[in-house]
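Here the complex is missing one protein chain, while the rest keep their positions.
After this line comes chain A, so read on.
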Amino acid sequence: MKASSKFAACLSLALLLLAAAAAAVAAPKQAPLPRDSVYQLPATLTDQAGETRDWRSKRGTPQLVAMFYTSCQFICPLIIDSGKAVEHALPADQRARLGILLISMDPARDDPTALMSVARKRKLDAAHWSLASPEPDQVRAVAGVLGVRYRQLADGEFNHTSVLVLLDAEGRIVARSEQIGSQVDPEFVAEVRRVLAD
């Protein structure tokens, strides 16, 4: 009798532990990612603060995404201008809910120091702006889901297409714009507002 009650207690404890473990595993788990989410592609980003995270950590916040590289003289400053222009077109409460993610196509050179230097120079608020490099062997695939084409030249510069991509909180592509610079396509801004209003 004693032995069996001991056994029962042991069993219930074991079950309790199992349940706790299951809860611990289940707790941070969200609904499965939609199949049309770009976060279906595994990618790891290291940002200007030196933090390395799965890019799925961006899930939950709509993101304005573009690809760039820090040593680029011509178009990449304009890509940052685009991000700023979108921010300025938003009311303050919406601005606070948009992440701006600039992904480097040049992880070999764009370490956290290089990324931070651009973030400082352009006075980018770290609360909303993330400048980050994927793992070198992930760049082509990340560019693939975002629809960016690029080629590295012998001198280390890149030829590349430029596009602003709006992701909703689940990582689904909602809108794209190839209009780069401080004049952002008004239809694109309208989409950003709509996503942030949801």
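Note that in this section a residue touches a chain if its C-beta (ideal position, glycine included) is under 8 Å from a C-beta of that chain, and two chains touch if they have at least 3 such contacts; residues count from 1.
Definition applied: contacts and distances are computed from a predicted model.
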item: Missing subunit (named according to UniProt) among the choices "ABC-2 type transport system permease protein", "Sigma-70 family RNA polymerase sigma factor", "Formylglycine-generating enzyme family protein" or "Fe-S-binding domain-containing protein"; value: "Formylglycine-generating enzyme family protein"
item: Residue, one of A:R109, A:R149 or A:R194, that touches the chain absent here; value: A:R149
item: Contact footprint on chain A, counting only the chain that is left out; value: 33, 35-38, 40-41, 72, 74-76, 78, 140-141, 143-145, 147-155, 157-162, 178, 180-181
